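Working notes, beginning with the structure itself.
The other protein chains are all here in position, but one chain of the complex has been omitted.
So, subunit A:
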Amino acid sequence: MDSPWDELTLAFSRTSMFPFFDIAHYLVSVMALKRQPGAAAVARKNPFSSWFTAMLHCFGGGILSCVLLAEPPLRFLANNTNILLASSIWYITFFCPCDLVSQGYSFLPVQLLAAGMKEVTRTWKIVGGVKHANSYYKNSWIVMIAIGWARGAGGSIITNFEQLVKGGWKPEADEWLKMSYPAKVTLLGSIIFTFQHTKYLAVSRHNLMFLYTMFLVVTKITMMITETATVLFAPLEDTLGRMLFGWQQQFSSCEKKSETKSSFNGTGSSTSKPIAVASDTVKKKHTKKTE
């Protein structure tokens, strides 16, 4: 009855990530790196450092999951073809004559395509992480969630840490503590796939992969087109936060104390509108960094 649907999702879940989707992922990651202030100058002055940072941006999630599972963190270097691919993408992004790649990338449809394809790799990574963790620990769903999350969204942690070591980043910045949109959505996906893997969720995996990927791609593209910084989860989070953590009472106490703080909580009340707008733009920038 629904066999065409099944066939479609099955075929989709068997798609190989290797050449095209991986290229899109590397392209988006390296372009995010290049958008950071000073990255181009670093690339001219110290190419090796820039290359290493680019590799961290591309393979960060895998590194984090290796660290957590006590596997060699440099394992990603063993995959020669992927390293060569990522290196060549890094090279053409930073050193292409006339900056052709950057200019091509600034064309919106190209960006949309690349970002959508990158989101597809995220699903694959989460599923891979959950499976991998399950091969170590049979019954521990916390580990599975953590590894899936690390694979999918751990790159930002690794790159933040790298910047911290370089001294170019201050942890007082709120972005470290505030979970970005990709981190949240990856956490959600990781939980879903873990439940699927432990059979709590009676959906077949390829269906779930298809649906989740569609969800990711659609939200990402809508966010990029409308340039809103994600407030998809905001109502849900708000109610959950009020129920679990009693944000309501804290809001009132905070507003008594100072208004800036309340705006950071995302209340967006009319009294603190300019600050809320500013924080919104910060969030936008962060989301644009994509992971």
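In the analysis below, a contact is a pair of C-beta atoms (placed from the backbone, for glycine too) under 8 Å apart; a residue touches a chain by one contact, two chains touch by 3 or more; residues count from 1.
One rule holds in what follows: contacts and distances are computed from a predicted model.
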| item | value |
| --- | --- |
| Choices "Large ribosomal subunit protein bL27m", "Trimeric intracellular cation channel type A", "Mitochondrial inner membrane protease subunit 2" or "Actin-related protein Arp4p" - which one is the UniProt name of the chain not shown | "Trimeric intracellular cation channel type A" |
| Selected residue (touches chain absent from view) among A:Ala70, A:Ala202 or A:Leu236 | A:Ala70 |
| Hidden-chain contact residue, picked from the options A:Met17, A:Met55 or A:Ile147 | A:Ile147 |
| Residues of subunit A in contact with the chain not shown | 67-70, 136-137, 139-143, 146-147, 164, 170-172, 174, 176-179, 241, 244-247, 250, 254, 264-265 |
